[in-house]
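What follows is a structure written as structure tokens; I'll ask about it next.
In this view, the complex is presented without one of its protein chains, the others remaining in place.
For reference, chains read A and B in written order, and residue numbers begin at 1 within each chain.
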Amino acid sequence: MKLLEVKGLKASVEGISILRGVDLEINAGEVHAIMGLNGSGKSTLSKVLAGHPSYQVTGGEVLFNGQDLFELPPEERARVGLFLAFQYPVEVPGVSNSAFLRLAYNTIQTSRGKDELDPLEFDDLVRERIKVVEMDPAFLDRSVNEGFSGGEKKRNEILQMALLDPKLAILDETDSGLDIDALRIVANGVNSLRSEHNAIVMVTHYQRLLNYIVPDFVHVMDAGRIVKTGDKTLALELEERGYDWLRAVA
Amino acid sequence: MKSDDCLAGLLADAAQRDAFSVLRGQAEVRARALKFPQDKDDDWRLTGLAVLHEQEYLPAGKTTQIPSIEGFAIPGSCRIVFVDGFYHPALSDLSGQDEIRVSPLGREEKSLHAHFDKGMKDAVFAQINARNFTDCAWVHVQGEIQRIVHVLHVTTPHQKPVVSYGRALVVLEANARVTLVEEYTGPDSPYSVNSMTEAVLGEGADLRHIRVQREGAQAVHLGHALVTLSRGAHYDSTALALGGRFSRYDQRVLHQGEGSDVRLDGLILADESQVADTHTRIEHLAPGCRSLQQHKCIANGNSIAVFSGNIVVHRNAKGTDTRQSSRNLLLSSKARIDAQPQLEIMNDDVSCKHGATMGKLDAEELFYLMSRGLRESQARKLLIHAFAAEIVDRISIQTLVRSLRESIDGRLV
Partner (left out) sequence: MNTTLQQWVDQPYRHGFVTDIETEIVPKGLNESVIRMISAKKDEPEWLLDFRLASYRRWLTMEVPSWAKVSHPPIDFQEIIYFAQPKPKKQLDSMDEVDPELRKTFEKLGVPLHEQKVMAGVAVDVIFDSVSVTTTYKSKLAEVGIIFCSLSEAVREYPELVKQYLGSVVPASDNFYAALNSAVFTEGSFCFIPKGTKCPMDLSTYFRINTEGSGQFERTLIIAEEGASVSYLEGCTAPRFDTNQLHAAVVELVALDYAEIKYSTVQNWYAGDENGVGGIYNFVTKRGMCRGVHSKISWTQVETGSAITWKYPSCILLGEGSVGEFYSVALTNHRQQADTGTKMVHVGRHTKSTIVSKGISAGRSDNGYRGLVKILPHATGARNYSQCDSMLIGEACRANTYPTVEVRNETAIVEHEASTSKIGEDQMFLFAQRGIGQEEAISMIINGFCRDVFMHLPLEFAVEATKLLGLKLEGSVG
């Protein structure tokens, strides 16, 4: 079934138009990659879908499970199953990672009509899920992302994905700044969370990540539009030929 | 002497008549309005002003003495020597450096004129300097001056205590670079020095500024620096206060251009009955600027060392990043150190941290060194050197570092 339908989406930031008519359709069970140069609008697309307040939607519509996504405030979008792994995970000094994870988890559980977990039960759960990203449990006791290395921050994002069990996970440049080992761990984590009920969108510059998480579709963005869609071979072609030939087409 | 008399004494002689007469007149009006500082003034509360009231200082005249400046030479540098506040051509060496002039000014320096006396209007001693200064070193840099510019202020022995005024204006045009070394020295009899250095950094300019105050044991030294940075400029300063009976250094740095960068290092080494005070103020007026400050005080004998460092982040200075550290070493039970690391922040997009520590030599470290056969005095010296070295060793001029190490050694016997 259709999980996400993006139709003619236009958006701007500080009055500058970035998205100029994006069309995209994603079904449960699929993995999509969105590629493109810096400034092509791919990160903007992920932030607009998640509802970042700096971006204004100026046209088009987005349906998530048939529901108008823009009617929902950001926290509601998360509760209906839209997850964004941040390109630059935010530090929150003073707030312990485990308390944050538990609050997020319980909020989403409640919205799904399920019971909350008490701190002890949650601790068991989180220690189980943390294995997915091979993260040291010591990071649970530290402040959210504070003083984490780039790789640790990205793992912490995937841990949140593992806990919140989203229907649609958007990974915004999750591969940037990762060395090869960290990339493998993060990719393994994501793969283990794939199912026929959820879908994954990877926003990335490079083909590298796609060796580990193999996409069903590859979209190329340029100047705020999707200019070409293909299968995984398109990513390889991009790696070889660069983006210029597509721009000419567009 | 009463405060009013101190001020009146410093303003007694008619001001010099020259191209700066108007400015001198204005400075006098300001100085009189500001009044001589009081112990209760916030800005002077920690310093204590008793010493300034003890002595009357006569304005220094031009001397015929030729002081020895041996031991101050920095190989390869060009040198400007001021004796009792007056430029001394015979001791100076400006060969091949057209960018450097010493006043009186000709018409062609009009462009420099615009940068002259641009701030510290609230600092009474800076205004007294503006009224009374004798000669001024003008350093105008376009491109890069490869040679170090070495400005040496020497006071000569006098029968009666004199006060002399040093002044420098350094203007760096866009992307210009220069290293400036300022040194202050004099005899062990009483005298006073009041100095003012202004530096204006154009876009992308880079100034390395090293200031070494090693005045004589009875000297009163009142130093000022005002540094303005344009977009992308870089200012790296090391200020050492080693000599004098009473010394105070007021340093202000203004980030006026976006993305400018400042590093301020400072060291006070005070012993016996010395009073040494550094007051710095870094103002962030433009977005995306950084400042990193590290200040250290070492106080021995019954000396007083003061560090007051104020960092002000103005409303539009988004993305400001500041770090300030004040580390202090108290070596005697009669000495005193005061530290005042202050932050004033007027917008939320900033990252500011400061820290201050106060303590004596680490007993564990002392014990460790002594267990390896060092005498206690040697071990102490070694640790104090290590403490000072973090500041001193960032000076990349080897002759100067060597002589500073000797100075510090001599002070710690």
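By our rule, contacts are C-beta pairs under 8 Å (C-beta built on N, C-alpha and C of every residue); 3 or more make two chains touch, one makes a residue touch a chain.
All values reported here derive from a predicted model rather than from experimental measurement.
Which residue, A:Q56, A:S111, A:N211 or A:T229, contacts the hidden chain when the whole complex is considered?
Final answer for the missing-chain contact: A:S111.
Touching the hidden chain in the complete assembly: which of B:I66, B:M358 or B:A386 does that?
Going through B:I66, B:M358 or B:A386 one by one, B:M358 is the residue touching the chain not shown.
Tell me which of A:G8, A:G39 or A:P73 is the one touching the absent chain.
Spelled out, the listed residue whose C-beta touches the missing chain is A:P73.
Looking at the full complex, which residue from B:V29, B:M346 or B:A386 touches the chain that isn't shown here?
Reading the full complex, the residue touching the unseen chain is B:M346.
Using the document's definition of touch, tell me which of B:C6, B:A27 or B:L46 contacts the absent chain.
Answering carefully, the residue with contact to the hidden chain is B:L46.
Take the complete complex as the reference. Which residues in subunit A touch the chain that isn't displayed?
Within subunit A, the residues touching the omitted chain are 50-54, 73-75, 77-79, 83-84, 86, 89-90, 92-96, 99-100, 103-104, 107-108, 111, 143-144, 160, 164.
Just checking the interface: what residues of subunit B touch the absent partner chain?
Against the missing chain, subunit B presents residues 42, 46, 315, 328, 330-360.
By our rule, only the chains that are shown with their structure count from here on.
Could you give the separation in Å between the centres of subunit A and subunit B, each centre being the mean of its C-alpha atoms?
Taking the average C-alpha coordinate of subunit A and of subunit B, the gap between them is 54 Å.
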